[in-house]
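Apart from one protein chain that is not included, each protein chain of the complex appears where it belongs.
On to chain A.
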Amino acid sequence: MRRSGGSLTRGYHFEHETLMDTFDFLTTSEADTERLGAALAATLPGGTTVALIGTLGAGKTRLVQAFAAAHGVPREAATSPTFVLVNEYQGRLPIYHFDAYRLRDDDEFIELGPEEYFESNGVTFVEWADRVERCLPREYVEIRCEAVGETSRQFTLAARGKGIAAIVEAISRSLR
């Protein structure tokens, strides 16, 4: 299904005997990325955690910038948290931006006090979330990011946990 801005592929996958709502969103331009960021900003309630998974240059930080921009945070204010480990931005909700790239183990992540952020009324993003998977909250939105071309990215969104399915459904609907 091709769309004017980004394309959406929707599906249900069985995994670990749990029905997971997932969909793919293909971006081919900056505008598409902004659109996905805006859709997330319009639908993610405070208290949501987003796990970002993907290799170097896959578009993880760029997506958080797009989300923050839709929240009124200037793009240049949202930068890579690789070295400082967590950035905070004040959008309509507080936005917390973690990065596990430099962390060597779960303990180093736990020491940042992520639970406090997960349980806050802000939206928390965790880059390289697969490296600290055991430390993530019980329910979260998973977004896998892949560079499929020099300027195109594929984002695969999946609900992790029962309460998240409705959120992922809402994101998908707002992109249609």
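In this text, a residue touches a chain if its C-beta (ideal position, glycine included) is under 8 Å from a C-beta of that chain, and two chains touch if they have at least 3 such contacts; residues count from 1.
The definition used in the following text is that contacts and distances are computed from a predicted model.
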| item | value |
| --- | --- |
| Among "tRNA N6-adenosine threonylcarbamoyltransferase", "Cytochrome c oxidase subunit 2", "Cytoskeleton protein RodZ" or "Recombination protein RecR", the UniProt name of the subunit that does not appear here | "tRNA N6-adenosine threonylcarbamoyltransferase" |
| Identified contact with the non-displayed chain, of A:Thr9, A:Ser29, A:Thr55 or A:Asn121 | A:Thr55 |
| Sole residue of A:Pro45, A:Pro74 or A:Gly163 that reaches the chain not shown, by the stated touch rule | A:Pro74 |
| Contacting the left-out chain in the complete assembly, out of A:Arg102, A:Arg138 or A:Arg173 | A:Arg102 |
| Where the missing chain touches chain A, by residue | 55-57, 61-62, 65, 74-77, 79-80, 82-88, 102-104, 107-108, 111-113, 146-150 |
